[in-house]
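A single protein chain has been removed from this complex, and every other one stays in its place.
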Amino acid sequence: MALLEVQGLEAQYGWTKVLHGLAFTVEEGGITTILGANGAGKTTALRAVCGMVRTRGEVRFEGRSIAGRATEDLVRLGIAHVPEGRGTFVNLTVEENLRLGAYGRRGAGSGEDLGRVYQYFPVLAERRRQLAGALSGGEQQMLAVARGLMARPRLLLLDEPSLGLAPLVVREIFRIVRTINREQRVSVLLVEQNAAIALRLADHAYLMETGRMVMSGTAADLREHDTVRRVYLGY
Amino acid sequence: MDILLQQIVSGLATGGIYGSVALALVMIYQATDVVNYAQGEMAMFSTYLAWTLLNAGLPYWVAFGATLVISFVGGLLIERIVIRPVEGAPVLTIVIVCIGLLVILNSIAGWIYSYIQKPFPSPFPSRPIQIGNIYFGAHDLGALGVTLVVLAGLYVFFRFTTLGLAMRAAAQNPVSSRLCGIRVGWMLAIGWGLAALVGAVAGMMVAPVVFLDPNMMAGILIYAFASATLGGFTSPGGAVLGGLIVGVIENLAGTYVHFIGTELKLTVALALILVVLLVRPSGLFGRAAIHRV
Partner (left out) sequence: MPLRTLRLGVTLLAVVVALALPFTLSNFRLFQFTQVFIYAISLLGLNILTGYNGQISLGHGAFYAVGAYTTAIMLDKWNVPYGWTIPVAGLLCLVAGFLFGIPALRLEGLYLALATFALALAVPQILKYFENWTGGSQGIVLSKPTAPWGLRVNPDQWLYFLTLAVLLLLFVLATNLLAGRTGRAIVAIRDNPIAAQAMGVNTALYKSLTFGVSAGYVGVAGALSALAVAYVAPDAFNVFLSITFLTGIVIGGLASIWGAIFGALFIQFIPNWAQDIAKAAPWAIYGIFLIGFMYAMPRGIAGAIRLLTARAWRPRAEPSGAAPGSPR
């Protein structure tokens, strides 16, 4: 059974419809990516799943429908969303940011969660008492992912994590994401503009264009596909 | 020298009250970008509630505590019931709602309790306290003490508790807070509750001095604005400090500068506001607003 199943997803901003009957799934334990150019609607798709945009359609998580649930409920359900632009609390310290990640999850043990997160992201451990706003872009992205991890999610939603970051930094972050995926059994839904790096990380891939799903398959398939290579990979 | 010290302590006592109301204003402003013009009237209403409880025979500190609890709940309910319907509206719309609230509270207080001034008891002895060679008003010291305790409590709450952290987060970044599972609406409501609680303390500490009447907080609200302006509307600590400074300046100016009688004291507060705004709008401790292009 797929961890996340989306069918016939529609969303609009005001009078403009931006998603037209989207369908995709995220398999348990896998890394799925949704690719597409700017404005394709990828971020909107994530926000629709999270209840941040008014939508129509079916969204099922672990078999139960979550369409229309409030955003605040997500963490409790086991979904962590790392938003576009990081969304870090810039006036709070790194450690406070992380503690907030665990807020929505009932149950204690936040101390060992911190320990685990600091192991994956040592640079955050060094800067635990610094204000998040003082961190570099790459460090803030790590902080955002780490904050998501603190919720002990079953599904991690990553919205354009590579935006504005140097390639080396992006590779490092993606390496850590893969490790987390394997070791912690956290499934990942990655929305990305940078097709090359996303296809190297993911198992399955979808391609969106102007609010519609135009292609789907394994990452390897899409990597080899002619149009994808020409338009999105550049060779 | 003795008189100077006395006046400073007295100024600090009133300054603590200004600072408390200023803190309440800043707390709500930080979370919502709205100045709650009804803050003073809410404090006044809480004080009348305390008066009712005291008249019913409750011992002072019991009535005090009960009033704090009722005020907290009241502030919370006001946010959930009155403010929530306009939460996403333009700022000026919410301002008008606050003004409406101000007017309603003032009017109802006048209706229930009449506009005749009433005395309000102080829990502190009326004999002055001697420290060294100087005599200090017991109420001054007591009020200052109570105010500082409440403010310290708030500080600890916001800095060291999870709920306090969640409230700070919700005020700074509601969207990310939701993603962390924080119920932003309720954080706002609790913020209003705490602001009302702080206001109630201020009201109960000032009522013995100025006597209880529906318009008692109007002047204090203006001084609170001056305090928050001086300290910085973006800094809770600054607001409190600003209040203490304003209290001391007001008292010293009233005592030592002869043409400033009670009439012109208000003008001193206003002049202070204007000077601060001209020289350094963000206040002593506030952060200048950074506009991202």
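Chains here go by letter, A and B, matching the order in which they are written, and residues are numbered from 1 within each.
The definition used in the following text is that contacts are C-beta pairs under 8 Å (C-beta built on N, C-alpha and C of every residue); 3 or more make two chains touch, one makes a residue touch a chain.
For clarity, every value in this text was computed on a predicted model and none was experimentally measured.
> Of B:Ile28, B:Val97 or B:Ala202, which residue touches the hidden chain?
B:Val97
> Of the residues listed, B:Ile8, B:Leu58, B:Ile222 or B:Ala253, which one is in contact with the missing chain?
B:Ile222
> Going by the contact rule already stated, which one of B:Ile8, B:Leu58, B:Val86 or B:Leu284 would touch the omitted chain in the full complex?
Within the whole complex, the residue contacting the unshown chain is B:Val86.
> Suppose we count only contacts with the excluded chain; which residues of chain B make the list?
Interface residues of chain B facing the absent chain: 29, 35, 82, 85-86, 89-90, 92-97, 99-104, 106-108, 110-111, 222, 225, 229, 233, 263-264, 266-267, 270, 273-274, 277-278, 281, 289, 291, 293.
The criterion applied here is as follows: only the chains that are shown with their structure count from here on.
> When the C-alpha atoms of chain A and chain B are each averaged to a single point, how far apart are the two points in Å?
For chain A versus chain B, the centre distance works out to 43 Å.
> For chain A, which residues are in contact with chain B within the complex?
50, 52, 70-76, 80-81, 83, 87-92, 96, 99-101, 103-105, 147, 151
> Going by the contact rule at the top, pick out the chain B residues touching chain A in the complex.
Residues in contact with chain A: 162, 165-166, 168-169, 172-173, 175-184.
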